[in-house]
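Apart from one protein chain that is not included, each protein chain of the complex appears where it belongs.
Take a look at chain A:
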Amino acid sequence: MKYLDEYRDPDLAQRLFAEIRRITTRPWAIMEVCGGQTHSIIRNGIDQLLPEAIELIHGPGCPVCVTPLEIIDKALAIASRPNVIFCSFGDMLRVPGSAKDLFRVKSEGGDVRVVYSPLDAVRLAQQHPDREVVFFGIGFETTAPANAMAVLQAHRLGLRNFSMLVSHVLVPPAISAIMESPTNRVQGFLAAGHVCSVMGTWQYRPLVERYHVPIVVTGFEPLDVLEGIRRVVLQLEAGRAELDNAYERAVRPEGNVAAQQVLSEVFEVTDRAWRGIGVIPQSGWRLRNAYRAYDAEARFAVGDIQTRESPICRSGEVLQGMLKPNQCPAFGKECTPRTPLGATMVSSEGACAAYYQYGRFIKAEEVGVAR
């Protein structure tokens, strides 16, 4: 397929593997920030073919995984209301809250709908003026512009029955949090290409300088990931720490300025809790005062939510790169995609789910996977 097969060419991949093997002289720990990259790595078997000295650490960049339990529980409470049409992207429906998930709310009579765009939710609000339509607005800088646009659209249309449960998170503060953690082992980053296509690359330069850590903006196809790894290793081996863009076909240094304008019109930066990690200062977006009328949390008064995480789930350590999914005692036993304890086992981009789905064959003997 044009524009895709080029980035999956097996011969080129083998050449990149050989080159990475050639330039690697000692162990390096590299974090791929984005869940889409984790997925690509495991789905294509990249981790098995890299030299042993290179350890890939899976970062917190799965929007489904890091959405805090409190927000999930608020979503469940809102979706359970009789007059609400609750709209969400598909992969949020199976994320476990304290007691249930959105699929269960749907089976109990809640009107939960999978949409493919936040604008679909705006359309539903137009079509059902007698119902409250709520959109679950989660994700990184990638999904935020479309969600901001939906709020603007609802505002322009004068819709009073549309609101958004907002839990947007930002990548650069998460990288800071990881680098400042006393247990950090990450020596280089593959930054998420999609995020940078919106926000540009300039936000990463201060991180490179402050922490003296190489950051290479990387795409999601196998060759993109391999090229990103190659460039990080080149820097690490030479003792350099630079910002490098290996995804130039999609990412400009300034990013998508129009999208950034929409974002800053609708959202403002706020402290945000990350599931399994905790509160990271200035790491999220919330609706600005001018658009607070569209804030579902305020509209439905769901402030009293009591949350309860699984006591044996260690997804927080997985998200911070301190634990590989298959090193968790519950992996493949108490915790499977069928019976997820944490969000990292739910989302197709979650590190635990990626390991379970694609990596069990290789790791089965090591981890004693329940079949």
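The criterion applied here is as follows: a residue touches a chain if its C-beta (ideal position, glycine included) is under 8 Å from a C-beta of that chain, and two chains touch if they have at least 3 such contacts; residues count from 1.
FYI, contacts and distances are computed from a predicted model.
Peer 1: Per UniProt, what's the omitted chain called: "CRISPR-associated protein, Cse3 family", "Thioredoxin domain-containing protein", "Heme exporter protein C" or "Hydrogenase expression/formation protein HypE"?
Peer 2: "Hydrogenase expression/formation protein HypE"
Peer 1: Taking the entire complex into account, which one of A:107, A:127 or A:264 touches the absent chain?
Peer 2: A:107
Peer 1: Going by the contact rule already stated, which one of A:24, A:44 or A:283 would touch the omitted chain in the full complex?
Peer 2: Once the missing chain is taken into account, the touching residue is A:44.
Peer 1: Hey, which of A:24, A:38, A:142 or A:256 is the one touching the hidden chain?
Peer 2: A:142
Peer 1: In the full complex, which bits of chain A touch the chain not displayed? Write them out.
Peer 2: Chain A touches the missing chain through residues 1, 4, 8, 10, 13-14, 36, 42-46, 48-49, 63-64, 89-94, 103-104, 106-108, 114, 116, 138-140, 142-143, 194, 222, 337-339, 347-349, 356-362, 364, 371.
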